[in-house]
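Reviewing the structure listed below.
Missing here: one protein chain of the complex. Every other protein chain is in place.
This part shows chain A:
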Amino acid sequence: MGVEIKIEGLTKSFGKQLIWGDVTLTVPAGEICVMLGPSGTGKSVLLKTLIGLLKPDRGSVIIEGTDIASCPERELYEIRKLFGVLFQDGAMFGSMNLYDNVAFPLREHTKKTESQIRDVVMEKMDLVGLLGAEDKLPGEISGGMRKRAGLARALVLDPEIVLFDEPDSGLDPVRTAFLNQLIVDLNAQIDATFLIVTHDINTARTVPDNIGLLYHRHLAMFGPREMLLSSEEPVVRQFLNAQRVGPIGMSEEKDADELAAEKDQDLPPLPPIPMQLEPSNGIPRRSQREPGAWCRENGVTPPPGSFEEGMTMATGGS
């Protein structure tokens, strides 16, 4: 079972520039969360703060009773063993082949024999579909393969929390779909807490249990998937439906003139909420909720056409 991440009042700035302030949220144990945000809103910075690679100015990140933001380095290295992190480009060690890369954490942290290591490594390589590529160097394979290899390495210590830094950047739509399915299947299998940082809307609409949106140096909203997808809040609505009308402009925010100009434009209707991606073996995940459950409980009428089988992952136009 995964571990809960409790973030309270987290604030980070580089020099005088505030990245985000007062971010408070709880990533529930064992669930898949997606953190969204326009480019340059500090999503990756948030991720790095969660694993203690960056120190926040204020606030706390509490995992199993330890505050990542203020604990001594020795404890930090211990608590990091709970984490598996997939970096943007995989961050494979360039001097080792894929097998050694994936075996690296096992060799450093466990007393397993080489044959035991071999079993674990091969299992994880099989999981991400990289069997047969063990002897390749990271420089010799494509970006998508590097990502999957990075995922295998992140999973090798059976983490309780898995963080994904833009798993879909630089991948084609088919590979992205496969990777998303892999993420859902993995969650069903290992029950860890997943946090995905991305700006891919298809991923955000179909994969997670919860969605968070970082915008304009704060956390605009965090909650169940259906809550955000049915939200009328302008920023959330604009971003999750990839629309041009709304408060987000080309460069961060729109100015008053631009907003006034589009005041009278009708907002396009909310597109239907798609079904959540299910594990490929058909057995529901532990944290999975019934489609439409949140909407019913909270008396929200989902947009027409929601939760229909076979619906494509279409996003609204302009």
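By definition in this document, a residue touches a chain if its C-beta (ideal position, glycine included) is under 8 Å from a C-beta of that chain, and two chains touch if they have at least 3 such contacts; residues count from 1.
One rule holds in what follows: contacts and distances are computed from a predicted model.
J.: Given that one chain of this complex has been left out, which of "CHAT domain-containing protein", "Aminomethyl-transferring glycine dehydrogenase subunit GcvPB", "ABC transporter permease" or "CopY family transcriptional repressor" is its protein name according to UniProt?
T.: Of "CHAT domain-containing protein", "Aminomethyl-transferring glycine dehydrogenase subunit GcvPB", "ABC transporter permease" or "CopY family transcriptional repressor", the absent chain's UniProt record names it "ABC transporter permease".
J.: Touching the absent chain in the whole complex: find that residue among A:49, A:88, A:187 or A:238.
T.: That would be A:88, which touches the missing chain.
J.: From the list A:12, A:48, A:237 or A:285, pick the residue that touches the absent chain.
T.: Once the missing chain is taken into account, the touching residue is A:48.
J.: Going by the touch rule given at the top, which residues of chain A touch the chain that is not shown?
T.: Those residues of chain A that touch the unshown chain are 48, 51, 53, 73, 77-78, 80-81, 83, 85, 87-89, 91-94, 104-105, 108-109, 150, 153, 157.
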